[in-house]
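Dropping a structure here in structure tokens format, bear with me for questions.
For this view, one protein chain was removed and the others were kept in their places.
Chain nomenclature is as follows: A, B, C and D, assigned in order of appearance, with residue numbering initiated at 1 for each chain independently.
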């Protein structure tokens, strides 16, 4: 019925403030979400650009209401706010995300087209790394190799630092924290374009993963107890473990969550299958389109996906606009 | 004897610690010794004089003897280290900001030895400055300024800037600026020193006429002894910050208190200036 | 007649477009008209003169008549708009940077009307400046500077800074600075204007002795007619940028070319200065 | 290291911020809204809703009035047009509103402060270290507490910009005033100027070149802060830059960066043009 598909929040005239994320998947998912809210539910949506930390903080204060792509549990701020009940994660907007330690594919297999010989054909696992430290030489400490970690302050930074200990790499590798996501990306892209070896932590779905061919190094399988030693920054004897699959949800503020069960219904079902998402991102990067343009194309091309998100009448409204 | 302007035991020491210098001076030290011992400069020491209303009072003295320092005390551009400065019987040092301002606006104006022109204003605006400061309308002030510029021979230069003028022209701008204020006390620190004889003569005449007509009180510093005698109703002579002699020109000429004064006035005494032996002393 | 220093048809117009001004002047326009019509200032027009070696050459003229402009041409601080400037027969305008520098370092030094002291240097360093510039050691330059400071009566002020000095003291620093350079051409722009008669007399005597002893060529600007007659072996009179008369003092006095010169020299002619009617003209 | 006594400010600071947010957060959020509704949004609305040709025309006229030269005015207008061609017109208008308000505030506060410290040794001894802090304390460090107190968006962004951009103006105003020739000031005082007359008629005009250099630096810094502002939710060109950077789209970032530069040049030339007086003979003169 009409009543059950009318959003109380939007009916009251309040705008829905949505975090303007600034990485590719975030941008695209945000645009999709915005489209549905505006065209399907008649909401007024405001995009608020920001950085991750400020977003999470603002969400806790209900300064903004929705974050389309939240890597739950990855930040101190989120954890605190969630524990205090100020924010909630709903749905599973991305399923099957992966993360780990990578090297470019040409390092292992070479690339005939670019005339790159495989320099480390035997490299397959983190255990092999000590013998390759000269390959990933650190320019500030040339005796060691360089592992590109996350910026300090990200939770992955702590985990990776513990992993270096767990895999016995502290003597052979420098734990290089890249300072910002952009710097990490730039360092990887630069090495890739020059065909140089580079060892780094990364995750998917990301545009870089879509654009370049990386090989993930094998790690011990996920083990809850071991992983707990990794997330504890000060644990003296961590044991190795791959990361569990990341939980990626849509983050909402408590106030919004409680005020609008209708929209929560949508957000709970809001999800883009990973292959489809990767393809859409690659296409967006390839064509240098804006996220908005890519979102429009996605809505037109994949009604079967978004029809699942919303009740019939909302889907009709959305379909009428295609 | 209390004149229009009176200085009472005025001393001025330039430096961070005038008190030790004053002590030394009181013990009979001279300017050179004070400077050698304390590194401070004596501008004036224990000068008392009284300037009668309605006349031209000429001040002379060696270079560095404290003439400029003395006149600056009158409009309190310099605060004395000791002593009193009276104008019409009132102690200027006791004036608050507002009364001091009134004094400078309406009763005293000054011609500076180094001109002190405002480099960012045209000649006309420089001359109108005093009147503008006291709140006159631009038109009125500029009108007065134009008149004075003409009298000092600078018509046609109204819209020039100071850096476009010759030395003598700058001096005349400073002169016109002070005269345009139309105050009844005028402090003039070597106002004609950069002028040619024709102009100087013309301006001396004008100044005499102005004084006679309006009864202004003029304190006039000059190095030109003839000028001092021509203009001054009284003359004061300074040396090393001390007042050496003071009185009517005729009296001073006839009874110089010492050889210094005599040599100073030699020129107007008809005699040729006696050659000093060795080097000069400032 | 070719002297030590010669100016040939030198004209100087201050402004952006001297050529139209020169055209106007050639058509007989005077300085005032040029300024009114083009907004440019005429400094000099068509001045030719020759200054003999080894003598004092006095330049006089009304305020603003171009005296300072003229002497600045000699060491090329000012570039003429037209004409030539010769020193010992060589055209200064043709000098490259290096020769010009040599000229200024070793052969010409100048006393500035506005002193031009270096405010960030002590009196001693100011006076030693010329010698330091040409590469002398600090000690040697300072020794010479001390000597000259003593001769102008400023011993004891070596370590003062210019802003701590009186007007006349600053002038003497500028004087000592030029003399310390010990060049054989000296350009002196009203060097004694701020000095008391005793000191002035003393310095005049010293200057005469110096000239007689070392045969220096001195170009001396002054407003004091007596001074000009006392010092000058020749005299030049400027008016509105033009050379009006030039010659030996005696000759000029006895045969002034016009009323202007006659009035200018009235003082040394024994007569009193005739009163000009109306206002002065610059 | 045993050599150093340990000494930790982290906890006390955190606790202080927390209490501050709890006690005054709501009130300050309200203040934020007020400023936003009252000042910034109306300006932004006008700029964004005006047709581009009108804005360009305004730029042209303003630049001409300021510089007095048609060639310069035309170049500046073309620069703005170019930003439009990049597809960044709307972002430009948002940034313009922000920067105008921030610069105006910085000048309105900085000039008097500079004048005040030039006249009082004691005040200067207090203010200069504060300026040191304002200029070197990393923006991020106070930006986050500012967000906690004021909420996301333009108001804390403007505050941060003003804090940072005001410093050079204060310093250069002070420097310029202290360099004014004392003889000229003395002469002016001898005519009985009030402090005010002396300031407006003599000191400020003579210090003007320094002050203009300060205004230039303030404008430059305000625009350097545009990106930082977008990190706490102020939309506009900075957002484009950030997005370009995050997605490693160097071209997108650089293009938006160029737009910021062009905007800086336009604002700078206009303010400098208005600041510089002209002498009738063409030589530049100062004006108060």
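We adopt the following convention: a residue touches a chain if its C-beta (ideal position, glycine included) is under 8 Å from a C-beta of that chain, and two chains touch if they have at least 3 such contacts.
Remember, predicted model here, so these are calculated numbers, not experimental data.
Undergrad: Which listed residue, D:39, D:58, D:100 or D:258, touches the chain dropped from view?
TA: In the complete complex, the chain left out is touched by residue D:258.
Undergrad: Which residue from D:91, D:248 or D:270 sits in contact with the chain not drawn here?
TA: Per the contact definition at the top, the residue touching the missing chain is D:248.
Undergrad: What chain C residues would touch the chain not displayed?
TA: Residues of chain C in touch with the missing chain: 75, 77, 100-106, 108-110, 112, 114-120, 129-130, 132-134, 159, 161, 181.
Undergrad: Since one chain isn't shown, list which residues of chain D touch it in the complete complex.
TA: 1, 3-14, 17, 51-53, 81-82, 84-87, 89, 129, 132-133, 135-142, 144-145, 148, 164, 167-168, 171-172, 175, 178-179, 209-210, 213, 216-217, 220-221, 223-224, 226-227, 238, 241-242, 244-245, 248-258, 260-261, 264-265, 268
Undergrad: Could you please point out the chain A residues that touch the chain left off the display?
TA: 53, 56-57, 75-77, 80, 139-140, 142, 148, 151-154, 176-180, 182-183, 186-187, 189-190, 193-194, 196, 288
Everything that follows uses one rule, which is that only the chains that are shown with their structure count from here on.
Undergrad: Measure off the straight-line distance from the CA centroid of chain A to the CA centroid of chain D, and report it in whole Å.
TA: Their C-alpha centroids are separated by 36 Å.
Undergrad: Where does chain D touch two or more other chains at once, residue-wise?
TA: Answer for chain D, listing residues that touch two or more other chains: 280.
Undergrad: What are the residues of chain A that contact at least two other chains?
TA: As it turns out, chain A has no residue touching two or more other chains.
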